[in-house]
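Quick notes on the structure that follows.
Heads up, one of the protein chains got dropped from this complex, but the rest are sitting where they should.
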Amino acid sequence: MNTLGNRLKLTTFGESHGTAIGGIIDGVPAGILLDFDAIQLELNRRKPGQSKIVTQRKEPDEVKFLSGIFEGKTTGASIGFIIENTTQRSDDYQHIKEVFRPSHADFTYQQKYGHRDYRGGGRSSARETANWVVAGAVAKQIIKDIKINAFTSSVGELFIDKPYQDLDFSLTETNAVRCPDLASAEKMENLIAEIKKQGDTIGGTITCVAQGVPVGLGEPIFNKLQAELAKAMLSINAVKGFEYGAGFCAAKMKGSEHNDRFNADGTTKTNLSGGIQGGISNGMDIYFRVAFKPVATLIQTTEGLDIHGNLVDLKGKGRHDACVVPRAVPIVEALTAFVLADFWLQR
Amino acid sequence: MNTLGNRLKLTTFGESHGTAIGGIIDGVPAGILLDFDAIQLELNRRKPGQSKIVTQRKEPDEVKFLSGIFEGKTTGASIGFIIENTTQRSDDYQHIKEVFRPSHADFTYQQKYGHRDYRGGGRSSARETANWVVAGAVAKQIIKDIKINAFTSSVGELFIDKPYQDLDFSLTETNAVRCPDLASAEKMENLIAEIKKQGDTIGGTITCVAQGVPVGLGEPIFNKLQAELAKAMLSINAVKGFEYGAGFCAAKMKGSEHNDRFNADGTTKTNLSGGIQGGISNGMDIYFRVAFKPVATLIQTTEGLDIHGNLVDLKGKGRHDACVVPRAVPIVEALTAFVLADFWLQR
Amino acid sequence: MNTLGNRLKLTTFGESHGTAIGGIIDGVPAGILLDFDAIQLELNRRKPGQSKIVTQRKEPDEVKFLSGIFEGKTTGASIGFIIENTTQRSDDYQHIKEVFRPSHADFTYQQKYGHRDYRGGGRSSARETANWVVAGAVAKQIIKDIKINAFTSSVGELFIDKPYQDLDFSLTETNAVRCPDLASAEKMENLIAEIKKQGDTIGGTITCVAQGVPVGLGEPIFNKLQAELAKAMLSINAVKGFEYGAGFCAAKMKGSEHNDRFNADGTTKTNLSGGIQGGISNGMDIYFRVAFKPVATLIQTTEGLDIHGNLVDLKGKGRHDACVVPRAVPIVEALTAFVLADFWLQR
Partner (left out) sequence: MNTLGNRLKLTTFGESHGTAIGGIIDGVPAGILLDFDAIQLELNRRKPGQSKIVTQRKEPDEVKFLSGIFEGKTTGASIGFIIENTTQRSDDYQHIKEVFRPSHADFTYQQKYGHRDYRGGGRSSARETANWVVAGAVAKQIIKDIKINAFTSSVGELFIDKPYQDLDFSLTETNAVRCPDLASAEKMENLIAEIKKQGDTIGGTITCVAQGVPVGLGEPIFNKLQAELAKAMLSINAVKGFEYGAGFCAAKMKGSEHNDRFNADGTTKTNLSGGIQGGISNGMDIYFRVAFKPVATLIQTTEGLDIHGNLVDLKGKGRHDACVVPRAVPIVEALTAFVLADFWLQR
């Protein structure tokens, strides 16, 4: 229930306001010289407080590896790690102890478990995704030849109007919104600042591109490559949709338009398929798009339901993002790396 | 690799032109009096040759249960079943023995396995989905109080322009295209007939609605209800995308628009969330939409790649659908039932 | 629940008196040219009615492969197979419809499931092991360089008094009791005949030796090679114990006696460890011993419990073995091959 993957497995634990979060990565081959700076860098990309448009909760978010590594190299044993929680302000959450916030997991957790850690969302907090970023950063080092680049492709109604092939991914990290199209980035940043001023939030999409994927990753029936990617993406807290290749547009097309004709070397002239045929990678770029809903916590008065069945006013408190999409970029990359590494090890 | 589910498991086998396809359903509780006619009816809904707009390959598609049932009732033992293949015309496929068709799994299977059953797509054939329909029909009988209705919501550019709440699901089976909006249905049917005349194919979408789902199905982290639904849907052969609740539209919205306010009884005034919060059902309708690409096999001359690296002309042969969406409606329902029953048994 | 294995998986179904039993083998690599005669031969070794000391129920026990094989070679797809039940004499079992036999699964099945197929033991019948023999015979062809030899090492109080190194495994199949020590074999055969005349049954042990196992099979913590072997063996219907290497004798020894000293090439001078260190094969012979209880069905009057709570006389009927050990020899080999092939594919 708290495990992702088949041959490469990540099992996690932790609540937003507990002592620590962490996980166990199982199935990492022996002999990989880990680049710990690269791992911490990924965590830093995800961490709160990086820019004025994101939540100001500041966590050092330092990962401590506890096992599975000897003299800097993986040993093939399970890798345990923890990230301590240091700046919880649990008092911020006293007001929701007995109140369910709208469009949060408060109500469903209470109904399912009868008992919940209400502080900061407990287990349902997106803080969990820090664990995924650690695992993804390790996974990236298993599949070094695969390049994975995610970026913010839309915020609200603002979309990048270019195909990904025309973008320079090295620009993604140059702006707070993580959009490699700088003209769009500026507009998006302004929009998020505006929304934040309103105490509101806004959704967006992330596009992810994996390049250099060898032919043959994925399984034909229930563990299709796209199915495992979809499952991983739909595990991210605010995600509402997934499409790969031509995606929902494909549903409007004719076969004569959609089919990708071959080149003599087995590559294809177009790639509407998104790099996967029959559940198995065909060596072309894998690309997909993920839809994020707007964050449910508003810095406005909203209406909650208390445990006695009364509708009550809730004043938004705590430190929250007006748009999670920029911070979700490393999360999408991490899960993509994890899924691909899992299949890579299954070959 | 050929198994779906956690507590309720379906493991399958079979190629399009082999002796039989089939599967094993494991985890069905003892004591369920099975309605075999209902199961066969679901298979009939999926089967080819039902109307002039679908493939004319006629298979009796009769399921034979081999175990796990005694005196009409499930015993708790694994349920084995087979569906014999009776009308294969393997000669239709001699021409692709050494040729990879565009946007098919031929190339990736050959690369991955080095050896493939090329007849009718072998294991990659959508014939496999007949197994899923059997399992889904059994699953429906485990969760009798949940009503699952899928329907064709678009074909090409033709969309139903009503919310699902305004549709009468009892009309879905009254037309060949399985669209409960009869005005749309007629247009869709004409469009498909036109496309077929051109030897071309067309994509579309299916919307699925699950009603009567109890609160509490789904797991909080990696087995979120939406994640397992997405995985199941992306396992269907031509599917390119999945969205639930407000889906990709949510990515354009503000939190103040998207949040679902509570009623005093715990239900919500709106349901943009699509019946799931934090990965767990909240008792509201679960609804989602699935995008299907156009079928890759055209009854036109297309260009394939032979195993020697030559581009060769392929004349479309065989019996194929101009639009798979109508026949995929029972498949979407079946997998939805299976996923829900799996979670239902995990409670 | 009906699945064995991790990377190589066998999922099975079937009752003694149903239409057919069968299974799905998943994870077999592509490109293996299967020797079907070898598979059938293993089934024949297990099948009833082979000699005067075993049950006279005669089943053709022919396996039909339904998928996953093309032009004689495995394709990497799941392999479905069935074995039809042809000579059921269900009337033999009318008398136990409402009666639980002592030391059978009748009572526990009834309590657990509330509803059971009482004919021939239903799912609890050792007929299920025919499925395992098929899977094991396929597994043997995955690990051709590993030689697996099981044999009857004791019947009742009669033991072979030689180490396995002094036995000629080619003699195992020369006698009905499957004991390669011919002097012991004759005594065992006489003992079983005598026991049978009394309408009684008797237990025994099987020793199994796997030679040519490469170094490195097995996982260090919970999937230790010996743990998976033990689990597989304890899945066999009448098995009560498992020991490997020095086994229970090791519990009486001192470390200075038990330790296996190295040779310079990494082999060891003795092999009390049984070819496994830390859960991982070390390249030496793996050997273990499995204890079988006497068959519970006697051709005598015994006392059963009816569903109304009355103790009733049961007259032994049906066709039963006086000693299952000889017929279990191919079953032990099959499961051993399956476990080893599973680990072999995990490397």
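A, B and C label the chains in the order they appear, each numbered from 1.
Basically, a residue touches a chain if its C-beta (ideal position, glycine included) is under 8 Å from a C-beta of that chain, and two chains touch if they have at least 3 such contacts.
Since this is a predicted model, take the numbers as computed values, not measurements.
Residue in contact with the omitted chain (choice from C:S16, C:N149 or C:S281): C:S281. Here one chain is not drawn; of C:A193, C:A227 or C:L345, the residue touching it is C:A227. Contact with the chain not shown here comes from a single listed residue; of C:Q94, C:Q111 or C:T174, that residue is C:Q111.
Residues of chain A that touch the chain left out of the display are 1-3, 9, 11-15, 18-24, 26-27, 30-31, 64, 66-68, 70, 73, 75-80, 82, 112-117, 122-123. In the full complex, chain C touches the hidden chain at residues 1-4, 12, 100, 102-105, 107-109, 111-112, 123-124, 128, 154, 156-157, 195, 200-205, 215-216, 218-224, 226-235, 237, 239-248, 250-262, 264-266, 268, 272-274, 276-282, 291-298, 300, 302-305, 309-311.
Just so it is clear, only the chains that are shown with their structure count from here on.
Chain centres here are means of the Cα atoms, and by that rule the chain farthest away from chain B is C.
For this pair, chain A with chain C, the centres built from the Cα atoms lie 47 Å apart. The geometric centre of chain A is 27 Å away from that of chain B, both derived from CA atoms. The geometric centre of chain B is 40 Å away from that of chain C, both derived from CA atoms. Listed for chain B are residues 1-3, 12, 112, 123, each touching two or more other chains.
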